[in-house]
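Every protein chain of the complex appears in place save one, which is left out.
Chain IDs A and B follow the sequence of writing; residue 1 opens each chain.
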Amino acid sequence: MDFVSFLTSWLFDGTHWTGSDGVPARLSEHLGYTAVALAIAVAVGFPLGAAIGHTGRGGLILVGAANGLRALPTLGVLTIVVGIAGIGLVPPITALIVLAIPPVMAGTYAGIRAIEPITVDAARGVGMREWEVLLRVEIPNALPLIFGGVRSAALQVVSTATIAAFVGVGGLGRYVFDGLAVQDYAQVASGAVLVAALAIIVDVLFIGLQRLVVSPGLTSAKSKGTSS
Amino acid sequence: MTWVFDHLGLLGGLTGTHVYLALVPLVVGLVLAIPLGWLASRSRPARAVLLSVSGLLYTIPSLALIVVLPGIIGTKILDSVNVIIPLTIYTVALLVRSIADALTSVPATVVAAATAIGYRPLRRFASVEFPLAVPVVIAGLRVAAVSNISLVSIGALIGISGYGVLFTDGFQLGFMTEIVVGVVATLLLALVADALLLLIGRLLTPWTRAGR
Partner (left out) sequence: MIEFQAVTKRFDDGTVAVDDLNLSVDPGRITVFVGPSGCGKTTSLRMVNRMIDATSGTITVDGNDIRQSDPPLLRRGIGYVIQQAGLFPHRTVVDNVATVPMLAGWPRHKAKKRAVELLETVGLPAELGEKYPAQLSGGQQQRVGVARALAVDPPVLLMDEPFSAVDPVVREGLQDELLRLQDELGKTIVFVTHDIDEAIKLGDKVAVFRTGGVLAQYDKPSELLARPADNFVASFVGRDRGYRALGFLPASGLPIGELATVELGATAVDARSALRDGWAVVVDGARCPIGWVSEKHLATVDGEISRDSSLSGGSLYDVDNGSLRSALDAALSSPSALGVAVDSTGAVVGSVTADDVLSALAAARTAGEVPQ
C-alpha cells in the first residue's frame, strides 16, 4: 500500500520530530490550545448549565441556543473571529471556546434535569440546603451526562484546533495546510493521521476518567433501568 | 446586502452544491444504517462491535478524514466524493445507535402480537417495528442533517465548493461580509432542513399525536 509507505516515510523521518515544526512541538501546541479552550469552556458552561438545570429556569433558551450553535459552521466562526480580532492566538482560541461551551452546558443541564424528581425531593426532604442538593445529589448523579458533554466538547476542540491552522496558528493542522500548499501529500496524510490518533486517545482518556469518577451505583442503575 | 443581490447567481450555485453534498450522505447513510441498526438491535455481540466502531469513526476529525481519503481510496484530491464519504460515515455512525435503540424500545408485546397475527420477520420489520422507530430515527436524522450542513464547509479547505468557499475567500480577501453571509446561509439551510425533517416525521407518524 503506498498510503502506508507514504505515512511511514514521513513519520519515520527523524527530521520531522525535532525543531519548532517537529511533531512534539506541534503536538504540544495542539494540546495547549485544546486544554486552554476546554478549561475556559468548562469554567463557563458547567456553572451555567448547573444553575439552569437546578432552577429549571431558562432551559428552553439554553437547549435552543445549544442546538443553534451546533449548526454554526466551524470554519465560518473561525474566519469571522479572525476578521474581528485579527491574526494571532486569541481568535482561534475564542472560536474553540465558543464551540465547546454549548456541549458542556447542554450536557450539564440535561444531566441535572434527567435526575428523578423524587431523588431531588428526597434530598430536600432529609434537610439538604439548596447548594447541598446541587453539590451532593444533582451533580454526582448528572456526572455521566456531564462527562458526555465535556467529551464531545473535547473532541470538537481537538478537531477544530486542526482547522485553526488555516488562519495561521500552530498545532498539528499545520502539517495538513503546509502539505496542501506544497502538494506534499505524505505530510498532509501524516498530519491527518496524527490528529485522528490524538482525538481517539483524548476520547479514551475521558472514558477512563469517567469510569473513575462516576459512582458505580449509576452504571448499575442504568443496566437495571433498561431491563424494567 | 447589496453584495448578496449582486451575487445571487453565485449563492444559488453554492446552495445547490452545498445541499447536494449534505443530502447525499444523509440518504446513503440512512439506507446503510437501517440494516446495521437492525443487526445491532438483534444481537449483543453485533451491537457491541457496531457501536464501538461507529463511536471510533465519529471521533475522527472531519478534516483528517477528508484529506486522508484520496490516499486510501485513490480519488483525486478535488473530488467531491472526499466530502461525501466522510459525511456518510458520520451519518451512519450517528444513526446506527439511534435505530438500534429505537428498535430495542419497541414493546415486546407489539412484536409478539405482530408475529402472532402471522407477519414474517422481514414484513414485520417493515410494517411494524420500523414505523414505530420512526420518531427516534427522525430525531437522529435531524442531528445528522444539521451537522452535515455545518461540516460541508470544511471541504472548502481542500477546494471543494459549497458555502465554505465564502469563508476561505472572505478570509483571504479580508472581506467580512462574505463570511457573514456564508454563516447566515448555513444556519438558514440547517433551519430549513430541520423543519422539513420535523414535518416529514409528523406526516409519517400521525399516531404519536393521537390522544395527546
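Criterion: a contact is a pair of C-beta atoms (placed from the backbone, for glycine too) under 8 Å apart; a residue touches a chain by one contact, two chains touch by 3 or more.
What you see is a predicted model; the values in this text were computed from it and never measured.
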Omitted chain's touching partners, listed by label: A
Full-complex contact with the absent chain, from A:43, A:61, A:90 or A:122: A:122
Selected from A:137, A:180 or A:195 as touching the chain missing from the view: A:137
Residue numbers in chain A that touch the chain omitted from display: 116, 118-119, 121-129, 132, 137, 140-141, 143, 215-218, 220-221, 224-225
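The rule is short, and it goes like this: only the chains that are shown with their structure count from here on.
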CA centroid of chain A to CA centroid of chain B, Å: 21
Residues of chain A that touch chain B when the two form their complex: 2-3, 6, 67-68, 70-80, 82-84, 155, 158-159, 162-163, 166-167, 173, 176-177, 180, 185, 188-189, 191-193, 195-196, 199-200, 203
For the chain B and chain A complex, residues of the former touching the latter: 56, 59-65, 67-68, 70-72, 143, 146-147, 149-151, 153-154, 156-158, 163-164, 166-168, 170-171, 174, 176, 179-180, 182-183, 186-187, 190-191
